[in-house]
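Shown below is the structure under consideration.
Heads up, one of the protein chains got dropped from this complex, but the rest are sitting where they should.
Letters are used for the chains, namely A, B and C, taken in the order the chains are written, and counting of residues starts over at 1 for each.
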Amino acid sequence: MLFEELRQEVYQANLTLPELGLVSFTWGNVSAIDRESGLFVIKPSGISYQDLRPEYLVVVDLQGRVAEGNFQPSMDTATHAYLYSHFPDIGGIAHTHSPWAVAFASAGLAVPAISTTHADTFYGDVPCVPAIENADMVADYELQTGQAIVEYFSAHNLDPTAIPAALVGQHGPFTWGAKAEEAVYNAKVLETAAEIAHHSLQLTHGPLNVPQSLLNKHYQRKHGPNAYYGQELES
Amino acid sequence: MLFEELRQEVYQANLTLPELGLVSFTWGNVSAIDRESGLFVIKPSGISYQDLRPEYLVVVDLQGRVAEGNFQPSMDTATHAYLYSHFPDIGGIAHTHSPWAVAFASAGLAVPAISTTHADTFYGDVPCVPAIENADMVADYELQTGQAIVEYFSAHNLDPTAIPAALVGQHGPFTWGAKAEEAVYNAKVLETAAEIAHHSLQLTHGPLNVPQSLLNKHYQRKHGPNAYYGQELES
Amino acid sequence: MLFEELRQEVYQANLTLPELGLVSFTWGNVSAIDRESGLFVIKPSGISYQDLRPEYLVVVDLQGRVAEGNFQPSMDTATHAYLYSHFPDIGGIAHTHSPWAVAFASAGLAVPAISTTHADTFYGDVPCVPAIENADMVADYELQTGQAIVEYFSAHNLDPTAIPAALVGQHGPFTWGAKAEEAVYNAKVLETAAEIAHHSLQLTHGPLNVPQSLLNKHYQRKHGPNAYYGQELES
Partner (left out) sequence: MLFEELRQEVYQANLTLPELGLVSFTWGNVSAIDRESGLFVIKPSGISYQDLRPEYLVVVDLQGRVAEGNFQPSMDTATHAYLYSHFPDIGGIAHTHSPWAVAFASAGLAVPAISTTHADTFYGDVPCVPAIENADMVADYELQTGQAIVEYFSAHNLDPTAIPAALVGQHGPFTWGAKAEEAVYNAKVLETAAEIAHHSLQLTHGPLNVPQSLLNKHYQRKHGPNAYYGQELES
């Protein structure tokens, strides 16, 4: 069986979704890629987290074709494949329907960078990418979802490493990271940042005023050459 | 004892209500029907979920008369009976007082279809059926509640299979499905969809704009002849 | 030791407060009265629920004097005593700082009767009794809190059996019932009703329209001579 270790990582990361309160039922999926072979491991479609086993995960190539596995991969596989193809520095992807993030997506709004809780992980607003038009008329809806994210980041000059997340309009969040575990971590940060931003917006009913210098400071405390968070095990 | 297997299904589905955070105390009930005999199995009235045993469930006919059981059936039995009589394709029904859904019901508002989380299960808004007028003057309040739902679906040309849920004004949600388990699943989806819609409406304070094509796409990914979700075990 | 059985009931009812998510730390207390002797059993002040033992409960008379016990009774003892003295049909009282109810109390607003979840237990709005004026100048603040509740019910012609709860302005809820367990049950219903009402008011931003006939129907389904809820064990 291919990728025993990666399989285990993806399996654990999938189980973390319900543990962190990010999914009900089967509403989420995590994958991770082996860059050398260009193959990635992803959750099978519609299998509950409690029934999931490492060997049920599906190995898929960057065209979304199954390379190994007896189950059908997640419906969102083509979105994952497209993101891996065009964001070469990422190693894991998570998709959920976590309610605060979905609330912003349903409103067609970015999650604004208004606190250090947000800025510690996301170096700016997490954008809301408009949903695919005529979604029911296209054959490759999930592929186009990946395309829409990549094009939005490119058109708005956003760095997917500095802002490792996007909302898809009326749908929900995709997050990514160096590994599957980091993608799930980022999904939880995004959900918390969305919750806080929602509460704050209800208090002010106006735009929130956060200085760029504070966003810089907090992002740089944890990321990049001058970071000083943690025990220096990751640099 | 009649319907050992159905009893077990209804018992488990009732226990799932508190596990999913949908009920406090005894504020909910689930039933399922044996279409061949026209009898259905329902929770007894006022028994706590922790005291409930499969043999306490009550077997009732479509006129709401007890066919087997030592306990009184749920107060809402006549509503269940009416829905089974007039929605011939459904096999299970759940009723809860889950707070986000009740909030929309108390406001007399439908849960609007504004996200794919909603559209994956409900093919359009979940309507709010006006409460029975002069409720304290009628002898058959619970029966009329069933009637009000059925008439609303008929008058508005709604398909109870495509929209397997209704709110009753100032009261709460009824959901249904092929089986008891699916009715409970739909109760959880409705609660989550209501929560998300509430949050979104607070962000926009205006109507939310979701394209019909997206609703089509997401409903059809999971339902009907072209569905491609899951492991093809159910079709 | 006096009242072994009542002690056990009050002990269990106190433990139910954190189990139902109604209190943090020591922010709540439950009592129950033995009407024959005119003595009641109440939680000691400032003891955590996890350290509480049945024998730590304090027995108090209707003047608030300790009749048995090594601990000081709850600070709110005089409020309990006054309510027992003037509401002769009640047997148990609960006080919490549950957040949704406190939110209405802090806003100086009643919890409006807008849904059957509310009306199943409370036959009308749960009133918000204005806080004691010059609270820091009076020697018997807690006694006056009881007085304020009783006077409000009397002045507004409210029946404490039909509406077994009150908010005290800027403070929080007191609920009562036939027994300690019922007082705690009513505390949970009030918290849920307040949560639902809050959500509904955010949706409509206007008064909510609920017919009196529906409130009548739902209250009478569960209470009074024509009630038909449950298994007829309590009537």
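By definition in this document, a contact is a pair of C-beta atoms (placed from the backbone, for glycine too) under 8 Å apart; a residue touches a chain by one contact, two chains touch by 3 or more.
Owing to the predicted nature of the structure, the values given are computational and were not obtained by experimental measurement.
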| item | value |
| --- | --- |
| Interface partners of the hidden chain - shown chains only, full complex considered | A, C |
| Among C:67, C:131, C:178 or C:227, the residue in touch with the chain that has been omitted | C:131 |
| Contacting the left-out chain in the complete assembly, out of A:8, A:85 or A:116 | A:116 |
| Hidden-chain contact residue, picked from the options A:37, A:70 or A:202 | A:202 |
| For chain A, residues in touch with the removed chain | 20, 114-117, 185, 188, 192, 195-197, 199-200, 202-204, 208-211, 213-214, 216-218, 220-221, 228-232 |
| Touching residues (missing chain, whole complex) on chain C | 24-25, 27, 44-47, 71-72, 75, 97, 99-100, 102-109, 131-137, 141, 170-172, 198, 201-202 |
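Throughout what follows, only the chains that are shown with their structure count from here on.
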| item | value |
| --- | --- |
| Topology of the chain contact graph, where touching chains are joined (line, ring, star, complete, other) | line |
| Averaged-CA centre spacing for the pair chain C and chain B, given as whole angstrom | 33 |
| Whole-Å gap separating chain A and chain C, where each centre is the average of the chain's CA atoms | 46 |
| Where chain C touches two or more other chains, by residue | none |
